[in-house]
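Here the complex is missing a single protein chain, while all its other protein chains stay put.
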Amino acid sequence: MRSHRWRYLAILTALAMVLAACGDDGEGGDTTAPAGADTTEAPTDTTEEPTDTTEEMTDTTGEASGDPIRIGGTLALTGFLAATGVIHEAVGKVFVERINEQGGLLGRPVEWVLLDDESLPENAAAAYERLITEDEVDLIIGPYGTGNITAAMAVAERYGYVFPHHTASLTYAYNYQCHFSSWSTGLHPNITNPNLIYDAIESSGNTPETIGFVINEFPGTMFIAYGQEGTDEGGAVAQAEERGYEVVLDVTFPTAITDWAPIAAQVADADPDFLYIGGLGVNASQLITAMQTIDYSPRGMFTQWPAPGPLLETEGADGIMSVTIFEEHPPFTDDPEAVEVAALINEALAEAGVPYTKVETQAAASWTAWEYLQQAAEGAGSLDQQAMCDWLIENGVSTLFHGDIEFFPEQQNYFEDLSKVKQIQDGEWYVVYPEEFAAPDRSVVYPRADS
Amino acid sequence: MGLLTQGIATGILIGGLYALMSLGISLSWGALKIINLAHFSFILLSAYLVYQITVSFEVDPLLTMAVVLPLFFVFGALMQMFFHRFEVDEFKSLIVTFGVFIILQSVMQTIWSADFRTIGPSLNIYRTSSIRIGGTALPIPSLMAFVAALLIAVAMSILLSRSYFGKAVRAVAQDAEMARAFGVDTNRVAVLLSGLSATFSALAGVFIAVGQQIFPGLAVSWFGIVFPVVILGGLGNTVGTLTAGVIVGVAAGVAAVMWAPLAAPLVTFLILIAALLFRPQGLLTSRSVA
Partner (left out) sequence: MTPRGRVLTGFLVAAVALFFVPALVEAADLPRFFVIFLFTTFFWIAQASSWNVLTGFSGYFSFGQGAWYGIGVYAVAVLTGKHGWSFIIALPVAGLAALVAGLGLGVVVFRLRRLTGEIFALTTLAIAFVLAALARLLPAIDGGTGVFMTGTPIPEFLGDFTTAMYRMALVIMILAVLAAYVTYSSRLGWGLFSIRDDESVAGGLGVPVFRYKMTALAINSFFAGLMGGVWSLQLGFVTVDDVFNIRVPLFVILMSVLGGLGHWMGPVVGAVIIFTLSDRLNSAGLTDVNQIIIGSLLVILALAVKEGVYVRMRDRWLTTVVTFFGVMAITTVFDLMGSLISDFAVAMVVTVLVLLVPDRLRERFRGSDDGPDQEEGPPVGMGAVAETGQ
């Protein structure tokens, strides 16, 4: 009997804890994203409505009034893309807060219905279906990550919603007429991106004779490294060969790699003049660490889409290059509004517990996608999807981090590649190429100082 | 040739880390009939604690062991008491510990966010240092893990085969009822062993915090390495686990160097399947508790 009683007690306690946890989170939930317990009705009739919602509504300086405009979207808040998803969450919160402070959208307050897709495309697709058909949101904004964006775009197309998105890498596959990418890769990043990097390297006055490639088997990095499957067009490897660099190493590795030593050994063995890492997140940090442990330091390095913070803390990463949209230094910070927004984003990222809080590619692309929605609605003067879509194509957008943008329907709504090359110098990221965007007194250093 | 030597050397050392990660799971499965998936979160939680203590108090990361290891011994012991109380068998342990795994993952992500955490170079002198023998470099973090795994494997093997505790463990593993009938305090033996298992996992976490970036998604990626090592080594067989870790490390390393890094998991699992089919009792049969 005694053991049975304990069992009931434990079960009841556990259940109570589960319920309590549920309640806690509901009350203390998102600060600016009132993704309340239920989103189909006005906020007041939900039991677990975050208390912040009402706060947010009331402090909108009295200008914004009426029913809120509800913008729906998912982000990878958990799962393997979450490290970056959290950046997009922070940026979106800042944007929504700011637009509400400035009188709302079309005079109405804005509410962001943010859901978690757990980094899974099928969840993203289901969530957008739900947002559009059950929650009946007014506008949608894209999720994070190529797979999730691709899945969500199919839903947006099915219902004819304007679909701004920030970070989809398989540009060739997106031909929905109302999709608008805010990532300045252009339609052919597999050609423009590698060439930009090779131009940057050569701007140092030194041209590598040999080059090595270490590529993540991730659709986006594969596309840029090897071009579109089934076509022989572009790709970093082919472009390098075209320039007369000798390719001495070409390895791909799985996304869930745990042991870097063999790849590091291969790089050291091939000893290329320049190492091109088609990596994501911490891939480059991990590879550099593994190379350091076998006392190898490449003469020049590039990495595709790194987590910028960990690289700064990686021994031996000084001099590595990458691509970016925006960095917090002149000439980018010549615009006071950009400085102000960047400061808000820094704050939000710090609050979210993100160690590296500077605005760069991810945050800038995210902000721009929100600007598309805002300007389309204001420009079209309504929330009519087709009118907004037409307005965007006709007028383009004036953005904070990219300048003025025009969409070209004949190029699947892509604008030109506006990427810049950044490099770690003296423990900080600086844009070094093209020259007109370079930080004061900074230029490409190649070969690296410590090689 | 240097490439292959280097591949084999780092393969052996990383195999030591794999073994260290697998020892706790192997012991609790072999001796206690608990397939403890929570060990994966123990390893990661320990790594996060090492990170947090190191960064907050600016101490040498290896010193954190003094706090982390006893803590996880207690966790392991408590867990076994819980299992005992609820009469958890092998099948249920898989489900229950998976539940614990999911909860701990979620908790860790809430506390440390999904972003990457790393102990910066100023506090971590070990990460990129190495010892050179001839032309071959031996990275310090995995060398330390290898030495730790070697010491534990040998010590546990001697302990299990020579001491009274070892006899008690083997008695419990073979027939807990019978052991109890012969006056073995099975409960205490089990609690002690579970505590030790968790401690070994925590030790693996220390070397992981020292050697790499940590993030919540890491734990799932270890499933594919630890299970082959555990099965290949033979349940509860510590020396076998170390051998299996080295085999997996070297095979995957050589496959990565000679063929493609993509082939490494393929080779690992082909070895595992071959082992399951031809030597389901593990590589070495002697000195196993199971």
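For clarity, chains are labelled A and B in written order, and residue numbers in each chain start from 1.
We take it that contacts are C-beta pairs under 8 Å (C-beta built on N, C-alpha and C of every residue); 3 or more make two chains touch, one makes a residue touch a chain.
The shown structure was predicted, so the numbers you read here are calculated from the model rather than taken from an experiment.
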Options B:92, B:167 or B:180, residue touching the unrepresented chain: B:92
Of A:154, A:400 or A:418, the residue in touch with the unshown chain: A:154
Among A:64, A:77, A:94 or A:376, residue touching the chain not depicted: A:77
Interface residues of chain A (partner: the chain not displayed): 1, 4-5, 7-8, 10-12, 14-15, 17-18, 21-22, 25-26, 29-30, 33, 35-41, 45-48, 77-78, 80, 113-116, 118, 120-123, 125-127, 129-130, 133-136, 146-147, 150-151, 153-154, 158, 170, 173, 217-219, 222-223, 229, 252, 254-256
Sites on chain B contacted by the missing partner chain, in the whole complex: 33, 35, 86, 88-92, 94-96, 98-103, 105-107, 109-110, 220, 223-224, 227-228, 231, 260, 262-263, 265-266, 268-270, 272-273, 276-277, 280-281
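Quick note on the criterion: only the chains that are shown with their structure count from here on.
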Computed distance of Cα centres, chain B from chain A, in Å: 35
In the complex, chain A residues that touch chain B: 3, 6-7, 10, 77-80, 82-83, 85-86, 217, 251-254, 256-259, 261-263, 265-266, 268-269, 281-282, 285-286, 289-290, 292-295, 307, 309-310, 313-316, 352-356
List of chain B residues in touch with chain A within their complex: 2-3, 6-7, 10-11, 14, 85-86, 106, 109, 112-118, 120-121, 127-130, 132, 137, 139-142, 211-213, 215-217, 221-222, 224-225, 249, 252-254, 256-257, 260-262, 264-265
